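Note that this complex is displayed minus one protein chain, with the remaining chains in position.
For chain A:
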Amino acid sequence: MSFDNAYEAIMEGSDETHWAFGTGFTDALSGVDRAVPSDVDSGDLATYCLMLGDDALVLSQRLSEWCSRAPELEEDVALANIALDLLGQARMLLTRAGEIEGAGRDEDALAYLREEHEFRNVQLSEVDCGPGPGGDFATTIARLLVFSSWRLALSQRLVSSRDPVLAAVAAKAVKELAYQRDHAAQWTIRLGDGTEYSRERMIAGLDRVWPFTDELFTAHPVETRLAAVGVAVDPATLRSEVDGVLDTVLGAASLDRPTVGSLSTVVGRDGAGRGGRDGVHTEAFGYLIAEMQHIARSMPGATW
């Protein structure tokens, strides 16, 4: 059987709704039990879901920028697959956030129609490390190593959250983050323990992302309040576990832990929040969401 083009071949004998590009997205949590524990502040829970959802959404967007531009074909596929896992986690968390908020915003409204200061992701996920100008694959790997090690430790603890949806989303995420972390760790070793040049690049990549790591372990008041009622995890309690993992990987790659300091922008001298969790972002973030939201904003309701 021959076809003039690939699209014709995949459409053969099927109606339009059979294929993903023929339909709009549906509710990512369709039919999931989603009662909020009665003593939990729903505003806090909605914000916490946004925080974890935005972390995944924004890094997913960054990783997908590498698609077709990674150093090798296998890596195009790998980064796109990791981006897809994170997007799936983001969809469930944003759906949950919108539903608890009760203002009629679904996952798409939250992803595409919020302004920059309304995003609650940690700044680490938005760092621009390519593939555009100034981009660097080693930095992308360094960021993925730190992010996945941290999010895996966090998700493992969230599995016993009192919120049934957070616990269920985390249980699925643990398995995905485990191989994402392995992938980043194996690249860190390959580059760090490779040639003199690859080693220099890996060191520079780690130095670039390291200033953003303190934010991962600094509790926002929402996290503190929800951790007290057994729903969230206080991120400060993850530090020694994550440091242990990172030291193991860096040791195997014959690299030292970076000595560059923290950005120290997470909490200001006046005690007010200055981090991504408070909606304060780096310059690069505006460009990221402009690209991510462009179609949805210029063609409202578009599906393909």
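Heads up, the rule we're going with is that a contact is a pair of C-beta atoms (placed from the backbone, for glycine too) under 8 Å apart; a residue touches a chain by one contact, two chains touch by 3 or more; residues count from 1.
Definition applied: contacts and distances are computed from a predicted model.
J.: There's a gap in the complex where one chain should be. From "Raffinose/stachyose/melibiose transport system permease protein", "LrgB family protein", "Cytochrome bo(3) ubiquinol oxidase subunit 3" or "Ring-1,2-phenylacetyl-CoA epoxidase subunit PaaD", what does UniProt name that chain?
T.: The UniProt record for the chain left out of view names it "Ring-1,2-phenylacetyl-CoA epoxidase subunit PaaD".
J.: Which is it among A:45, A:173, A:219 or A:255 that touches the chain not included here?
T.: That would be A:173, which touches the missing chain.
J.: Given that one chain is not shown, which residue among A:124, A:185, A:222 or A:266 touches it?
T.: In the full complex, the listed residue that touches the missing chain is A:185.
J.: Extract the touching residues of chain A with respect to the undisplayed chain.
T.: Touching the missing chain: residues 17-20, 23, 25-26, 29-33, 74, 77-78, 81-82, 84-89, 91-92, 152-153, 156, 164-165, 167-169, 171-176, 178-179, 181-183, 185-186, 189, 241, 245, 248-249, 252.
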